[in-house]
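With one protein chain withheld, the remaining protein chains of the complex are depicted in position.
Naming follows writing order (A and B), and every chain is counted from residue 1.
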Amino acid sequence: MRKKVLLAVAALLAASAAIPAWAAAGGQVTGLRRLSEQEYRNSIADVFGKDITVSGMFEPQVRMGGLVATSTAVLSVTPVGFDSFSKMADSIALQVTSDKHRKLVPCAPASAKEADDACAAQFFSHYGLLLFRRPLTADEVKARVNLARVMTKSGSDFYAGLRYGLAEMLQSPNFLFRKEVAVPAGGKTLTLDPYSRATRLSYLMWDTTPDSDLLQAAQTGELNTAPGLEKQVMRLLASPRLDNGMRAFFTDMLELDTFDNVSKDPLIYAKWSGPMASSAKEETLRSTIDLALHQNGDMRDLMTTRKTFINRSLAAIYDVDFTFDGDWMPYEFPKDSGRSGVVTQVSMLSMFSHPGQSSPTKRGVALMDIFLCEPTPTPPANVDFSAVNDTHGPLKTVRERLLAHATTPTCASCHNHSDPIGLSLEGFDTIGQRRLTENGQSIDLSATIKGKSFKDGAGLGQFLHDDPKYPACLARKLYAYGTGVNSEDVETSAFKTTYKSFVDSGYRMRALIKGLVESPEFFNMPAPAAADASDGKTKLALH
Amino acid sequence: MKLHRRTLLRGMFQGSAAVMGVPFLDCFLDGKGQALAATGQRLPTRFSTFFFGLGLTTKLWVPQKAGLDYDITTQLKPLEPFKKKMNVFSGMRVMVDDNPNFQHWSGNAAIVTGIAPTRASQFDSKTIDQTVADVISRGARFKTVAAAASGDPKHCYSSLGGANTLPAEPTPLSLYTRLFGPGFQDPSKADWKPDPQVMLQQSVLSAVADERKDFMKNLGSGDRDRMDQYFTSVRESELQIAAELQRPEVVAKVAIPSAPDDMVVNYALPNVRQVTPLMAKLGALAMATDQTRVFNLAISEPGSNIYVPGDPLGYHITTHMEAIDLNLGYQPRVAEYNIYSMELLAATIKEMDSIPEGDGTLLDHSLLMAYSDQSYAKIHAVDGIPIMLAGNANGRMKTGFHIAGGGNPVSRVGLTVQKALGLAADGWGKGSMETKSAYAELLA
Partner (left out) sequence: MILRSVLLGSTIAAGVAVLLAQPAAAAPWKRGFVVGEYGFAFRYGGRAGGSETEPAADCARGSATHFNDEGEMRKALGRQPWRSKQEIDYIVAPPEIDKARLPTYVRFYVWGRAVSYRGWRKGIETYINPFAAHDPGQPEVVSRISDGFNLDGNQKTGGFISPDGERGVDNALYRAWGCDAPFRNPASGTLDLRENTQMQEGLYTVVIRISGNQDPMNDNDATVEIGYSPDKIVRDARANVAPDYSYRMVKSEQYTKLKARIVNGVVETEQVGELHVPRIGWFPDQMGDADFHKGKLKLKIDADGRNASGFVGGYRNWLDLLSENTFAQTGAEQGIRDHEDAVGLYYALKRNADGMPDPKTGRNTGISMAYRIKAVPAHVVDPATPAQVRRPAEDEKRRKGFEMVKAAMVKAVSTRIVQEVPLGTGEAQFPAMERTIADLPSKDFFLQHFDAPGKLDENGKVIMPKPKSEPQRQVKNGVATTVASAEDDDQ
């Protein structure tokens, strides 16, 4: 298999050695997206094989417009971050050029103790294409070959030269950042060049670096034709690797990384320990991917399905029998369980909730933002939370206390917007267990949003299922995820075609993806009027 | 990039809903946190471990209060002079998952690897001091040094994994000979050489910096700013490497003593009391003169056999044999033995705090991790093994805290240690002790 890749890449290189398409006159950099941790790891695994270990600290992510992916378009690399990338680069390069992985070097030097520019050039061209996601220019190859020669001399070791050259490439901005280059496409539009297309497609659909087939389609220019694009899209859709891509998307959209900061009070909720968080995360991903990709189901059902997958730890929270037939078992909640879709899974219920008690506001705010693309502004600085948090006062349930607190006019406008969702979920405690009473009092699970009334988790699920804002939000977020734009800044017209395909297909995820990547808005953009109009950043003095 | 109320950093602080709006471009720059010596050179951070067998008595050592200003309990009393420079951890758990709970082993092995051992007397990975040494001990004469105050070279809990442990120096004289005998490298002498690895790294970084011109072509101004940041980060790395190529300035005010006498080194408490501070002093001097940056000291093996002359049972057997006193509610003789361990720890910390270095002491520029094998030795329990940290790690670790672990895995302490020492560790440990969350409140 590896040999096949080597041959394919070699062929590509031979064909593209002359003029890199991206350097054509008029090419503009329209996007620069820093690799996320998962993208970095997946890319390394695909380029060098799973045997190569990657360990180090990745910089924290920032969520913008509901998606972490968006921040990759605006963040840079800090000194601490670069230091870490540098160390990882060295570690990876060391492994790749070690005796153990000799097969990863596609040629043999004349002497293992001396420089061999031809073999070094082959090595750097080969991996340069795979790592930079485009062919290297002759100058770029030469620079690495020269570096390798110097390094080889100092240690009398050909492979040491390769190591340092490879390490350099792995900390180069060409690897760490996905450069998106657009070329004029007639009239006032720009279109992404083929390699940029390949990169965008691959990271969206498979969460990894473009494979040799995709690179080939870029090199021949096929990707810039409709049938060529369709062919690749169908191939990527048909692969089981689509699961990886969509897992990454849903992890982002459903904000599952929130778990990194969730802790529950061990005095009250001692059951929340050990693998509970990772189990909850996996449950949500499994059930979502199963519906979206394996069953090819109606994505609105994500709000109402009672089918899920649970493991032994989750079975203890859901208080059901676990069958021990494998680590994960499919499970369907009974009708009267109050469970409905992803919004009543342990993940959603526990991530947006306090350590010691549930929070209708947090849940409401999160779900409105995640599924309806309706974010809520932050509260004013001088709010007095003492009444809300007083569990010993006359108001026994969280709901009662919250409603009392939210009657103040300044508070009501936001709270009325988001609390109802959370209030209907009060039948579940902060770790997602079902409860019918709180502090001895039975809980009122009714809620009203904009005149529509519903009750409990099942009612909420149905409400969200029926709200057209949800599928529109899903489409918007997939668009933002794929293009790196802030979802709040996306014009509705930008994903109109995409949304239509989605609806027409009966809300199938595959149709959404295909519709998105084949829509004109995905790879094309209007030519900017002035040089800096494409980004809205505050200008700083350049030095 | 529009900055509005919704652009937030969420979830940066454990569990609470703290939310910050920050200006983007500066958001993740952090100071290096390394102290600068009087000459302007950076001082390396050092790491030490201190192992004592058989734990403490929970009722007598765990403070009632958590956080700063915790109450000094009876068994922590010997450490009181260093309270401000220490952190103590109670209630930390060892989760063995599918592995057996090896008596006098699973606990201490888990603390130094984050992994429940699958076999007794073996480590399932490199121990933390080795992981740390890989990074901070580059350029020092010895990567790590170990000593055992019990006189048995096998009493060493520093390993590259598996059953092999590094041999510990069993007497003060052998430790002295190793450090200051033939081959003693005095950094103030002319023949100091920089690490060749570091010079190679310099070339690599230089090549990265050279990419700037080409990469910046055709970028919009916003992206130019971002790439400026990136190349600034590259430059910082170059500067750091350049510093490593310069000879370290020994700023500690030390005098190398003459060789210690040959003495009896065994489990008798008076001998342990004589040998431990001596070994601690030699270890501290070694770190101050850059003979090493990682020093491991064990005062016993996990089932400590220290005994008070005249006591026919000794520490280990007493923990099993002594009944719980009906009025006190604990084993009184065991409690006495527990205190001896704490006194020896205090003596060790004192040696490190007695070496002036730069604007503080060696201790300020170090991190010491003290730990044990059991929380309640009588029944081989591992919940709540005492763990202490001493030293400020060149300003990267905040001290003065009692952290009530509340059942958190012991690996969280190890991860916190690694982060304070500047390791790029995103997570540590395996199985139920796998953690990505260090004690952020302790990291400066």
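Worth pointing out:
Keep this in mind: a contact is a pair of C-beta atoms (placed from the backbone, for glycine too) under 8 Å apart; a residue touches a chain by one contact, two chains touch by 3 or more.
Given the structure is predicted, the values throughout are model-derived calculations rather than measurements.
Looking at B:Gln202, B:Asn266 or B:Ser437, the residue that reaches the missing chain in the full complex is B:Asn266. In the complete complex, the hidden chain is touched by one of B:Arg46, B:Lys85, B:His380 or B:Lys419, namely B:His380.
In the full complex, subunit B contacts the hidden chain through residues 58, 93, 96-98, 100-101, 103-104, 266-268, 303, 305, 307, 309, 311-317, 320-321, 323-326, 329, 375-376, 378-384, 406-407. Interface with the hidden chain, as seen from subunit A, comprises residues 264, 266-274, 312-313, 315-317, 319-325, 356-357, 391-392, 429, 433, 435-440.
Throughout what follows, only the chains that are shown with their structure count from here on.
Each chain gets one centre point, the mean of its Cα atoms, and the points for subunit A and subunit B are 36 Å apart.
Per the touch definition, subunit A reaches subunit B in the complex via residues 27-30, 32, 55-60, 62-65, 74-84, 86-88, 90, 140, 143-144, 147, 150-151, 154-155, 164, 167-168, 171-174, 176-177, 181, 258, 260-263, 266, 270, 273-275, 355, 362, 375, 377-378, 486, 488-489, 531-532, 534-540, 542-543.
Residues 1-3, 5-15, 17, 19, 24-25, 27-30, 95, 200-201, 203-205, 207-208, 210-211, 214-215, 218-230, 232-234, 236-237, 240, 406-407, 424-426, 432, 436-437 of subunit B are the ones touching subunit A in the complex.
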